[in-house]
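The complex is shown incomplete by one protein chain, all other protein chains being positioned as in the whole.
Right after this comes chain A.
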């Protein structure tokens, strides 16, 4: 069975470490916040200028001056800090954020990522995505393995305009956990009950299948 969005978030959360500063993109990455282990301290960075993002507010604590990068109203945790957009991206570009999780349309075997623009559709902008992929060392891309019509999103070469060049090393799809090395996708783990054949068939770029490909542990 392909992973649900919640299971994808769960698997990504297994990559968190105590003391990590983490930036979570919009969509599935946001759900990762729900699976931070209780015995772990993780601080969430929101690129509009908040380090230490908390849960959504109550009606009583709702504040128009407290939002996240998705423009949702949020709260700040104890120990949070708030700063300008330039400081926020200094953290990101300067490599101070330990882990960045974001979505994509396509990733290729050279670690290129396309996530912001589909030609001939209205382009709304890249927001902070280009800065995030260029600045972070440790990035996990979360996306479905193939489009609804079955087209692979793991390619030998991205077909859409890029968000960043050569910056992706780890991908979690609904079918597999993969890493990129030397111009190929390495299949590290598969979703429970998903066959290697299915992953192979839905991966357009070069796929290296190690002798042993364990199933992921998700609830």
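The criterion applied here is as follows: a residue touches a chain if its C-beta (ideal position, glycine included) is under 8 Å from a C-beta of that chain, and two chains touch if they have at least 3 such contacts; residues count from 1.
Rule of thumb we're sticking to: contacts and distances are computed from a predicted model.
Chemist: Using the UniProt record as the reference, specify the protein name of the hidden chain from among "3-oxoacid CoA-transferase, A subunit", "Circadian clock KaiB family protein", "ABC transporter ATP-binding protein" or "Phosphate-specific transport system accessory protein PhoU".
Modeler: Choosing among "3-oxoacid CoA-transferase, A subunit", "Circadian clock KaiB family protein", "ABC transporter ATP-binding protein" or "Phosphate-specific transport system accessory protein PhoU", the correct UniProt name is "3-oxoacid CoA-transferase, A subunit".
Chemist: Out of A:9, A:162 or A:199, which is the one that touches the chain we can't see?
Modeler: A:162
Chemist: One chain isn't shown here. Among A:126, A:186 or A:209, which residue touches it?
Modeler: Considering all chains, including the one not shown, the answer is A:126.
Chemist: For the chain left out of this view, which of A:10, A:45, A:112 or A:203 touches it?
Modeler: Of all options in A:10, A:45, A:112 or A:203, contact with the hidden chain holds for A:112.
Chemist: Quick one: which of A:27, A:57 or A:103 touches the chain that's been left out?
Modeler: The single option touching the absent chain is A:57.
Chemist: By the contact definition given up top, give the residues of chain A that touch the hidden chain.
Modeler: Spelled out for chain A, the touching residues are 46-50, 55-59, 62-74, 76, 82-86, 88-89, 92-93, 112, 117, 122-131, 134-135, 161-166.
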